[in-house]
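Yeah, one chain of the complex is gone here, protein chain that is, but the others are all in their spots.
Note that the chains are named A and B in the order they appear, and that numbering of residues resets to 1 at the start of each chain.
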Amino acid sequence: MFLKELTELSGVSGCEYEVRNYIKKKLEEIGCSYDIDKLGNVIAHNKGKKSKTIMVAAHMDEVGLIVTHIDGDGFIRFQAVGGIDPRVLNSKQVLVGDKKIPGVIGSKAVHLMSDDERGKTIPVEKLYIDIGSNSKAETEKLVSIGDYVVFVSDYVEFGDSLIKAKALDDRAGCSAILELLSMKLDADFYGVFTVMEEVGCRGAITASYALEPDLGIVIEGTVCADMPGIEEHSKSTIIGGGAALSIMDNSTVYDIDIVRSTAKIAEDNNITYQFRKSSAGGNDAGAIHKTKDGSKVMAISVPCRYIHSAVNVASKNDYNSVVNLTKAVILANQKGE
Amino acid sequence: MIKEFLFDVCSNQIVSGFEHANGSILTKYFEHYTDSFERDKLGSYIFKSEGTNDKKIMLAAHIDEIGLMVTKVLDVGFLSFTSVGGINPASLVSQEVTVYGKENVFGVIGIKPPHVTTEDERNKPLKLKDLYIDTGYAKEKLEKMVRVGDVATIKRKPLQLQGTVVSAKAFDDRACVAVMLETAKELKKLSHKSSIYYTATAQEETGYRGSTTASYMVNPDIGIILDVGFGMTPDMPAETAHLGKGPVVAYGGRLNQKLTKKFVEVCKTYNFPMQYEAIPSRTGTDTEALQVNREGIPCILLSIPLRYMHTSVETIDIADVENTGRAVARFINELDNSDLEEILCF
Partner (left out) sequence: MNFNSELMKKLSDCFSPSGREKNIREIITEEIKDYVDEIKVDPLGNLIARKKGNGKKILFSAHMDQIGLIITHVDEKGFLRFSNVGGIHAKEIIGLSMVFDNGFQGVVCCEELKYNEKLTMSKLFIDVASTDPEFVKKNFHIGDMCVFKSEYYETPDCTVCRAADDRIGCYIQIEAIKSHPVTENDVYYVFSVQEEVGTRGAKTAGYSVNPDLAVALDVTATGDSLDGIKMDVKLGGGAAIKLMDKSMITHLDVKNLLTNLAEENNIKYQYEVLEFGGTDAGPIHMTREGIPSGVISIPTRNLHSAAEIINKNDVLECIKLLKVTAASK
């Protein structure tokens, strides 16, 4: 499991180099060949028995912020990169740019807010990052427009085999693919680490164009809303419920035969699984299955509470189920000619 | 040393009503500069530095911080909670917390992801009753570690920003406990005739409770109240004080005018930076309790500018803490050499 190292790296969509460098290093340690395409996707190849071309994809990028303006007093204005609820930004520590300048996102003291202000979420445009600078000039020495910003959030194990980190969406997938590659299975597949999923699945479009897969398997950190006060049918997935199989989301209607056969594989191998009970969200599968003449896709995900915030929560058991199920699916599909 | 003290004391929890828990941190730092130590019955810490005359000066800065309290242990590892002191629920979303139960339990306060929320939901700030602490433990296991009434705080490491600017939870009002420490250190060099009571008051955030009982106990001739005030950010009104420009001296009905002017005069003489504010009535500080304790206590109020009050990213400039500490020491030294009766006479 490479989750601790992977989640502590910065890699906001369009700036994935730290994650890419780490993955390259690991692939070299494993002894797995790889290419890097023109968008920055890492495409690793596990050679083995082959009946079809399988592409297993996970995205390297995470949601974050990007600096848009430095104001007169040296405060930094920003926009969200990827879908971020402005409510999760209040009172957070962040790191700005390649130099990782520490800063905080504060807000007006609640004591001074009018009733009207208290009744509304502060929109992203009104928020700012404070790095403790006294002036625009001082900030400009350290920060430039276009710098990416990540949350400060370490990897923590807690509760009954849970983990808390940032960017589990989708470093969980990256870690799973690295594990699969290190197993040296006698089954052919491409492990693809894509860029820019959070801003429109850009990397998956070009990677699948190059590979022309027959089967695409996307490994995701996915929506989970199993908190108190949420109705059973709205929970999407459950932490501890096992690998989540997608049926439909905003970008893909999954082939029901493939979904059912994957469930069968899980049952045959005693792997816990659940169906992802929501049609919201989307992932690289949406891009992959529509490339060229099209392909079959599936999405196997790690349920992730509080996704797209600084404090993603996932279960190690679910993660292991995802790794095991993906492995079983690859083996079942590559029996050789 | 001030930064070390601040980072140390702010890494610990001292939620209102739970001042008993981690007070030894204070003793560790204050015992070098003071002669004796006692507590009032609500949990305030009173460090005394003996003087040579019968005058008593009480410095008050509150040691308690706002926090959360468990109201119910729910199924599947979640806890519902209420606040201890005033917290903006918006500042609790997607934070890590430590629950101080039988053992310390890590938890997360998260919300539904944007994928499954509506625009309307996102535009509406959450209320305390909509939030839960997620501990990841099964209920049976959790109940053995956490009970109703246990407190929790946001888990937050102090952060060094640019220059002397730092950010942490609970700088309200430990920044001012640090001011007292600086004053104590400085008075060791300057000497003083009055007895000085450095009081880290309990339960300010829930209604100036510790300062009520501590000031009754000390029964001082004058009170110097140290608290944090609002620091300038882009969304604040124009008159807001700036970080790095010294303490904010308050004028208004809760404060003794002549004593306040004396402080200003001393700052001017010794070139200490300062800023001013006018507070017509309620100050929202321990002054509320001290001013009317027993037969009344003449008070001055100094505030350290602080950004993002009552959040886990409260931000101050350590230079303000040091300057205020030194200015207060100089003020006490000057008071000892002037006629206090004369100053306090109307």
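Here, a contact is a pair of C-beta atoms (placed from the backbone, for glycine too) under 8 Å apart; a residue touches a chain by one contact, two chains touch by 3 or more.
Here the structure is a predicted model, which is why all the values come from computation and not from measurement.
List the shown chains that the missing chain touches in the full complex.
Touched by the chain not displayed, across the whole complex: B.
Among B:I25, B:I57 or B:V84, which residue is in touch with the absent chain?
Checking the options B:I25, B:I57 or B:V84, the one contacting the hidden chain is B:V84.
Touching the absent chain in the whole complex: find that residue among B:K41, B:K102 or B:K268.
B:K41
Can you say which of B:H32, B:K129, B:K144 or B:R282 touches the chain missing from this structure?
Result: among the candidates, B:K129 touches the missing chain.
Where does chain B touch the missing chain, residue by residue?
Residues touching the hidden chain, for chain B, are 16-18, 20, 40-42, 69-73, 80, 82, 84, 129, 147-149, 203, 206, 209-210, 212-214, 216-217.
Everything below uses one rule, namely that only the chains that are shown with their structure count from here on.
Taking each chain's centre as the mean position of its Cα atoms, how many Å separate chain A from chain B?
It comes to 40 Å between the two C-alpha centres.
For the complex, which residues does chain B have touching chain A?
Those residues of chain B that touch chain A are 74-78, 80, 86-88, 90-96, 105-117, 122-126, 130, 132, 134-138, 141, 154, 156, 159-163, 165-167, 230, 232-237, 244, 284, 307-313, 315, 317.
Please name which positions on chain A make contact with chain B in the complex.
Interface residues on chain A, with respect to chain B: 71, 73, 75, 83-88, 90-93, 101-113, 118-122, 126, 128, 130-134, 138, 142, 152-153, 156, 158-162, 164, 223-230, 234, 236, 278, 280-281, 305-311, 313.
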